[in-house]
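The complex appears here without one of its protein chains, the remainder shown in place.
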Amino acid sequence: MPLSPDQQAEIDAQRSETQQTLRATAPGMEKHLYTAHPVLDHGFVRVIDYMGDDAAICQAARVSYGRGTKSVSNDEGLIRYLMRHWHSTPFEMCEIKLHVKLPVFVARQWIRHRTANVNEYSARYSILDREFYIPAPDALAAQSTTNNQGRGAALEGEEADRVLRLLTEDAMRCYDHYEAMISDEGQQGLARELARMNLPANIYTQWYWKVDLHNLLHFLRLRADAHAQYEIRVYADAICDIVADWVPAAYKAFADYRMGGATLSSTALDCVRRMLKGEEVTQENSGMSKGEWREFEGVIDV
Amino acid sequence: MPLSPDQQAEIDAQRSETQQTLRATAPGMEKHLYTAHPVLDHGFVRVIDYMGDDAAICQAARVSYGRGTKSVSNDEGLIRYLMRHWHSTPFEMCEIKLHVKLPVFVARQWIRHRTANVNEYSARYSILDREFYIPAPDALAAQSTTNNQGRGAALEGEEADRVLRLLTEDAMRCYDHYEAMISDEGQQGLARELARMNLPANIYTQWYWKVDLHNLLHFLRLRADAHAQYEIRVYADAICDIVADWVPAAYKAFADYRMGGATLSSTALDCVRRMLKGEEVTQENSGMSKGEWREFEGVIDV
Amino acid sequence: MPLSPDQQAEIDAQRSETQQTLRATAPGMEKHLYTAHPVLDHGFVRVIDYMGDDAAICQAARVSYGRGTKSVSNDEGLIRYLMRHWHSTPFEMCEIKLHVKLPVFVARQWIRHRTANVNEYSARYSILDREFYIPAPDALAAQSTTNNQGRGAALEGEEADRVLRLLTEDAMRCYDHYEAMISDEGQQGLARELARMNLPANIYTQWYWKVDLHNLLHFLRLRADAHAQYEIRVYADAICDIVADWVPAAYKAFADYRMGGATLSSTALDCVRRMLKGEEVTQENSGMSKGEWREFEGVIDV
Partner (left out) sequence: MPLSPDQQAEIDAQRSETQQTLRATAPGMEKHLYTAHPVLDHGFVRVIDYMGDDAAICQAARVSYGRGTKSVSNDEGLIRYLMRHWHSTPFEMCEIKLHVKLPVFVARQWIRHRTANVNEYSARYSILDREFYIPAPDALAAQSTTNNQGRGAALEGEEADRVLRLLTEDAMRCYDHYEAMISDEGQQGLARELARMNLPANIYTQWYWKVDLHNLLHFLRLRADAHAQYEIRVYADAICDIVADWVPAAYKAFADYRMGGATLSSTALDCVRRMLKGEEVTQENSGMSKGEWREFEGVIDV
């Protein structure tokens, strides 16, 4: 369970105080505010704040004076049009602020998305908690034999046991030594900014992460994708559920045009046209490499 | 008056609808929401939405679970510390969305601040209104004789009259021809995306502009500065008043450390130290150029 | 002709001075350096500097110690893989700096691409030249009757003549008055930063524009597209020719996967699959709106 009783009490206090506001409010989002959605063994995603809703996207696209909603169906059509034609700026008019607790090796992938604001818990200033990610048995995957950057089946038996034991023991020992080094009992105590170097990458960190909806959807397209590493994908999945409640029309368009869609190359489109005319197209006469052809087959499902 | 009755009615409708929210709310900001603050002869600034308050800055700096406020004085001290030591990320955790109506030549300066989200009224798609900025008499300044990039005293008498007449007549004639060219009565009608090229740079445009507090303060430091062009400075001034109501502690720290402060070079600091020790320092023995010395005298006010 | 004899002499001087360097050099790009490629009636694109080549993309992708080229065919395959899988960071490792002369209304579209560095000629500081874009007869298009944001056929006869006359006369008159207002003969002279507001949006400006290859390709995808406004598309086309000489493998992959490719939605992919299985798919049973279906037909060309 990722939260201490104190933390849960603070969250409950936040959820108990309702304010009056003239701002646009997304009913589906209010229910998520502050609540910790558990991810992995000790992580979570919490919505701290949000700006805008589906109507705000349309209002900005129209640079209008009023709330921007002509009618809901009208707005949905406009949102689909904007998504289809890569008009990204209206989606930038919505913003979300999350509090995320996540293992360091996940944080290192996540931070590569630069168009966002971040405040991370400082291990120069503070002492990290003894919390490490240890994979559940079904996430303990072998190296893929076909893809250098991928996973195969879950490890089993003795090998799985040994890996779990090593991960756990090393984490505990490193943390014990971290504590021993920074302790000021009977010694000076090593600077925190140095002692943290002894902690392995499965230790949990946390940050506030603020991002606009356009850049968030870009993040989700890459990180909720089947090829993303499992440990970041579960965060992306949790955020997808939140976004679906926040801006339902935008999320639906995103699911259709981005998550469920695919970009076909000029060569691939040409193959589709030839196939629709009845021609027999094979990898050999497709103009694609074997790798491309395999991916193409996956998309058109033949 | 910049608003039509329809527009005013839409704004009034927005202001009449109160929502319940669990989000942080800034009381000083609620009163600004949607209202058009007039700037120049036809322009305005309107707050469309905001995220966060002073406490949100501290909450992010502490990566905390609860609302983040220990006590207001505590928060004020932390905000001053963050501002003084250029910790910019906590200020990025607040966000504001504005609807701005402004002359095109002001918009061209404004857009150079890249870290913001913008949706501008499209003159490819829509027809622009017949509204042009014509300077008030005291803003009708002569070219500076000492600074290539500056203004001198206001023009007077016949010259002032002639300039106002030329600006007004050219604007009206260009707009007449714009309308004549796009008209589809008895002719095909020129494409809007082409006809707009006949409109001078004092025509008004409008946009939604969304920016985080850190980048907004950077914009204000440069554009509310005495050296900024008057026509953008009045927008910056109007926004300063809004920010002071939104995040009073952050604005106060900004006023002290940025707007009212100054950066002294290594050479200038050395001169200050010598002067404090009683040495007679002049431009000749200062190590500064004449221009730098003049600016230095302005700062230390001797 | 966009260049004065002095300017041409400066360019010739630059092209006559060869330096020795240890840096990666792109032979196809050296021939473009400094030369002004004419665009529209007075505009141009000039390459001022560049960093990297096709091999530099691969070198960064491999984080390698040496030049990074195993073999050219190897590099081409890697570049195609990176482009296909949206690995954008290796393409960010190449950079180009252009000097562009362009009408203000084109500059206003262009600047919306924010991830770039810009220095524009300052009309606060300097006096603009009397150069205006006047469309060639075949670019003098009517408003589209089907697309609010588009063009129809070229205007003809008397209407075309009238439009050209109005554009030319208004530009000349506005510039005459600009000159008259800033003149300091027998008067104070209006500040340049004010006088510029009288100049219509077809006046030429110029800037230095520096951008990485990833963001440049994104710009080209949107602006060299058939739906982009003609007056910016001709700049994008000129830059495409330059990029094809600079990074031939990356440009070829871009042409295949981006310019010639298309993104199909989940719904559209489903239709393709149904059609390939022999099903009769029409707009009515496609799940797409009429607009989407029309675009889909354009892509699969049935």
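By letter and in written order, the chains are A, B and C; residue numbering begins at 1 in each of them.
The working rule: a residue touches a chain if its C-beta (ideal position, glycine included) is under 8 Å from a C-beta of that chain, and two chains touch if they have at least 3 such contacts.
This structure is a prediction, so every number in the text was calculated from the model and none was measured.
Enquirer: In the full complex, which of B:16, B:146, B:266 or B:282 touches the chain missing from this view?
Expert: Missing-chain contact among the listed residues: B:266.
Enquirer: Given that one chain is not shown, which residue among A:45, A:82, A:96 or A:118 touches it?
Expert: With A:45, A:82, A:96 or A:118 as choices, the missing chain is touched by A:118.
Enquirer: Determine and list the subunit B residues touching the chain excluded from the picture.
Expert: Residue positions of subunit B that touch the missing chain: 77, 80-81, 84, 86, 89, 112, 222, 255-257, 259-269, 272-273, 275-276, 289, 291-292, 295, 299-302.
Enquirer: If the hidden chain were put back, which residues of subunit C would touch it?
Expert: So the residues of subunit C touching the unseen chain are 3, 6-7, 10-11, 13-15, 17-25, 30, 33-34, 48-52, 56, 59-61, 63-67, 89-90, 92-93, 95, 97, 99, 117-121, 206-208, 210, 212.
Enquirer: Residues on subunit A that touch the omitted chain in the whole complex?
Expert: So the residues of subunit A touching the missing chain come out as 103-105, 108, 111-112, 114-115, 118, 122, 124-126, 133, 135, 140-144, 148-153, 155-156, 159, 162-163, 166-167, 170-171, 173-174, 177, 180-182, 184, 187-194, 196-202, 229.
The criterion applied here is as follows: only the chains that are shown with their structure count from here on.
Enquirer: List every chain that touches both subunit A and subunit B.
Expert: C
Enquirer: What whole-Å value do you get for the distance between subunit A and subunit C if each is reduced to the mean of its CA atoms?
Expert: From the centre of subunit A to the centre of subunit C is 33 Å.
Enquirer: Tell me, which residues of subunit A touch at least two other chains?
Expert: 89
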